[in-house]
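Only one protein chain is missing; all other protein chains are in place.
Read from first to last, the chains carry the letters A, B and C; within each, the first residue is number 1.
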Amino acid sequence: MNTLGNIFRITSFGESHGKAVGVVIDGCPPLLEINIDFIQHQLNKRRPGQSELTTARNEEDKLEIISGVFEGVSTGAPIMLLIQNKDSNSDDYHSLKEVYRPSHADYTYQQKYGIRDHRGGGRSSARITAGWVAAGAIAKLILNIQKISVTAYVKQIHKIALEIPYDQIDLSLIESNPVRCPNPETAERMIQEIFKAKNEGDSLGGIISCLIQNCPVGVGEPVFDKLNAKLSHAIMSINAVKGIQFGDGFNSINFKGSELNDALTLDNSGNIKTLSNHSGGIQGGISNGEAIYFETAFKPTATIGKEQKTVDTKGNETILSAKGRHDPCVLPRAVPIVEAMAACVIADLILAQKAYSL
Amino acid sequence: MNTLGNIFRITSFGESHGKAVGVVIDGCPPLLEINIDFIQHQLNKRRPGQSELTTARNEEDKLEIISGVFEGVSTGAPIMLLIQNKDSNSDDYHSLKEVYRPSHADYTYQQKYGIRDHRGGGRSSARITAGWVAAGAIAKLILNIQKISVTAYVKQIHKIALEIPYDQIDLSLIESNPVRCPNPETAERMIQEIFKAKNEGDSLGGIISCLIQNCPVGVGEPVFDKLNAKLSHAIMSINAVKGIQFGDGFNSINFKGSELNDALTLDNSGNIKTLSNHSGGIQGGISNGEAIYFETAFKPTATIGKEQKTVDTKGNETILSAKGRHDPCVLPRAVPIVEAMAACVIADLILAQKAYSL
Amino acid sequence: MNTLGNIFRITSFGESHGKAVGVVIDGCPPLLEINIDFIQHQLNKRRPGQSELTTARNEEDKLEIISGVFEGVSTGAPIMLLIQNKDSNSDDYHSLKEVYRPSHADYTYQQKYGIRDHRGGGRSSARITAGWVAAGAIAKLILNIQKISVTAYVKQIHKIALEIPYDQIDLSLIESNPVRCPNPETAERMIQEIFKAKNEGDSLGGIISCLIQNCPVGVGEPVFDKLNAKLSHAIMSINAVKGIQFGDGFNSINFKGSELNDALTLDNSGNIKTLSNHSGGIQGGISNGEAIYFETAFKPTATIGKEQKTVDTKGNETILSAKGRHDPCVLPRAVPIVEAMAACVIADLILAQKAYSL
Partner (left out) sequence: MNTLGNIFRITSFGESHGKAVGVVIDGCPPLLEINIDFIQHQLNKRRPGQSELTTARNEEDKLEIISGVFEGVSTGAPIMLLIQNKDSNSDDYHSLKEVYRPSHADYTYQQKYGIRDHRGGGRSSARITAGWVAAGAIAKLILNIQKISVTAYVKQIHKIALEIPYDQIDLSLIESNPVRCPNPETAERMIQEIFKAKNEGDSLGGIISCLIQNCPVGVGEPVFDKLNAKLSHAIMSINAVKGIQFGDGFNSINFKGSELNDALTLDNSGNIKTLSNHSGGIQGGISNGEAIYFETAFKPTATIGKEQKTVDTKGNETILSAKGRHDPCVLPRAVPIVEAMAACVIADLILAQKAYSL
């Protein structure tokens, strides 16, 4: 299934080295102002070649709106967003046609489908997330109307972590550096670590944090479209993600119920608030009005320059020394992808909540 | 949405203190032998009152098959499984009608729906997972045909962890103790820890590990029905789950690509295998033939005996001292739930893989 | 798939001679007053044994609400409605275990599933529509809030037709006779025709008309959830239906565009209306504010007393002389089923229209 969502539905298509990647958005409400610059801006944050930290593949990633928008606003018809592949250099990948890269999807695609488009990873490439980011930008335009924001940042690269809690972070600093860590000093150390790995022909993973602010109470559809379940589904769809946790997540187990429960209280206006937010803004699969917070673990990029043991398509053991252009660390470019997927989920559930009313 | 799955679809219904809980399974292949004892056995593992570690609510949880089975086998028609509520004692919950329990779904349900069935948590109660476990048992019967097994166990309770890797564990020991940890010594310490928390009127969380063995290569549908994405969706639907990670998960970030990649090799029969399994058996959202492994974090039970600050439904701050029957630690009873959800996902994707063929 | 609808979703289960039939309704908005008498009243109209025109099977069809309703209103949780089978007499069907009834689903179910529950037709029996009627009653309660009505009646039995156009009919007369034709004189002739067929061991088909009044403009989701497409899907799900037509339907082809187009005009209040309603209230798959009108063709009941050539399950030609209890003409009892399916579709689309808004 290449479709995600029930009301706000995105259908993804395209391959790394095919003609284009893109997305069809179905269920976007009509009369939404489609700010093309905003969408392109989101795409630019994911664009390869944006800094020395990323792959050398140079794609302009220029957005084309093929349908669903008329005189600057959505019409209620499907919005098709297309991003052409311009700098796909399949020659780099020719040598990969007959070898399975370790910890890549080469072998699993071949076994599942009996065929694989080996050029740049084909359908399994993260290049297809360009379409997702474009869709997420439309979702953000919907959320903007209600002042809901979705903001992700790099919290950890390999062993270099930003130890400041999400609610003490200056989010305006995220875009101040190419690694998208909202702390210039930590960012600088992360950048050095990435360059070091790059020079070693190696790769690094890390953690991206995501914060959804101003989401109203009541978003999320029990029992199988819980807000955290749908966010997990969408985030786990991103290449290289190996884990997700909400609020205190795995660290929750180090506390007892009496320590971890988020006591309810009243704010000055008499509104119900929690005294803490260990749960990450979700109770019973439904937003509780507090900040929604989750963290995502990305494994190190599977493509590395170093030699690796592997097997070729004819069933012989061999040694792989990867060429091709790739990111030594995907996290900086994954920040807009995490935001996009989260925004799509929230938009979907916000619209669902409208439906279920008399 | 109370339906999960595309091909093998389960639709959940029921409340904690209503007449019954249950599930409709649609898409179960015909001619499956429906072993009622096996299903009941799975239900018994989730049953309240099974040991002193669990809630005192005493439900027999007797399975009734209402439809879809004829002369002992499935017919291809929907299988409706019903479990009556017998020992619901709503009086215990009367005092909760007008108060919101911290870190429970009371407040979010009320805000979302404008009404809530407060009796035992209503729809938000984990009691509804009885239906899921019954559905998971049917899924396991499907998987049994291909010798695929789904096995979960308690890996950690609060700070007491089983440090043995999954592939060195004697799974036959899981049911040897009421806490379902496959190491008697660690289990005993966990049990003591739970009793201690119970006596303090407190609660504990922990980690459940899940292992899926003998799953063939090729299961999982990119890009939005990836095996890990669908497993995350299903597992995150379980009450109290705050995180999920596959393979090395969050620990992946402590390694470089050259250390974490699972090199490919050939086994003695010439079949492709990996030398390690840091990825947890999934590449590109598709099973690679290795053991599928994931871990799930459960927060401590939100219901505790200790006094807590909270707010009542009239908007006054108050102190809650919970009565009602509850588990000081849900993990022992959550083991069959994790297995059930995982089994439903695998069965769904195994059937999907059959569909997409010429 | 035993689920119908996107927002207001019904999942059907049960067999003719199993323990029960029923339905799970997911997506019913919360706070809907659940009038049990109203639901039971709809069920009574479908109930077997209600008049001498129908099968002798005597089922009370007593509604049980198992979940989703608390203190008289819907909670937003799935509503499970159960109707027990009390008077299933499987002995009558014993002789049918090894023979395929002509124009029944016996042979196709056997071939598709490799097994069939032969007792009373099993899953292929129209008995399962009892659950649909109950679900349709809930849908009607939703529509009632907006004063939308769904009314079906028998327009034709075999060659006896009510020639009066839908907009000149006194709908209050529908329930004045057991055949549910809103013209006492025509009804009487229909009744006689049915008795005649019954006495001959034969069966009759006919046409049911359905009228949806007061539906607002804008209901229906192009391009694949068009109002007429979804209505057709739902109505074609009813046993014995062989055709459906909207507005002038097949008769449209006898007119030219200039004759058939529904010219637009203004009513006294300045609202846009059409001067005619050849289109049956739908343009481009969306309601236009006029009465929605469609007709449905039911073939004669396949079960007849007369001898028929057929084949048994061992592959021998044989002669069938059906026993069992059956209706000589299903139309009187199909009237509430048509209404129910139409109501479910309209409710689903009314809720969808709420979702797609900023």
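Assorted remarks:
We adopt the following convention: a contact is a pair of C-beta atoms (placed from the backbone, for glycine too) under 8 Å apart; a residue touches a chain by one contact, two chains touch by 3 or more.
Fair warning: this is a prediction, and the values are worked out from it, not measured in the lab.
The chain omitted from view is touched by exactly one of B:I142, B:L260 or B:A334, namely B:I142. Residue-level contact of chain A with the missing chain is found at 1-3, 9, 11-15, 18-22, 24, 26-27, 30-31, 64, 66-68, 70-71, 73, 75-80, 109, 112-117, 122-123.
The chain not shown here touches chain C at positions 1-4, 6, 12, 100, 102-105, 107-109, 111-112, 123-124, 128, 156-159, 197, 200-207, 217-218, 220-226, 228-230, 232-234, 236-237, 239, 241-250, 252-258, 260-266, 270, 272, 274-275, 278-280, 283-289, 297-304, 306, 308-311, 315, 317, 353. Residues of chain B in touch with the missing chain: 6-7, 27, 29-32, 76-77, 142, 145, 222, 351-352, 354-358.
Just so it is clear, only the chains that are shown with their structure count from here on.
One inter-chain figure worth recording: chain A and chain C are separated by 46 Å, centre to centre, where each centre is the mean of the chain's CA atoms.
Between chain B and chain C, the centres computed from C-alpha atoms are 39 Å apart.
Residue numbers of chain B whose C-beta contacts span two or more other chains: 1-3, 12, 112, 123.
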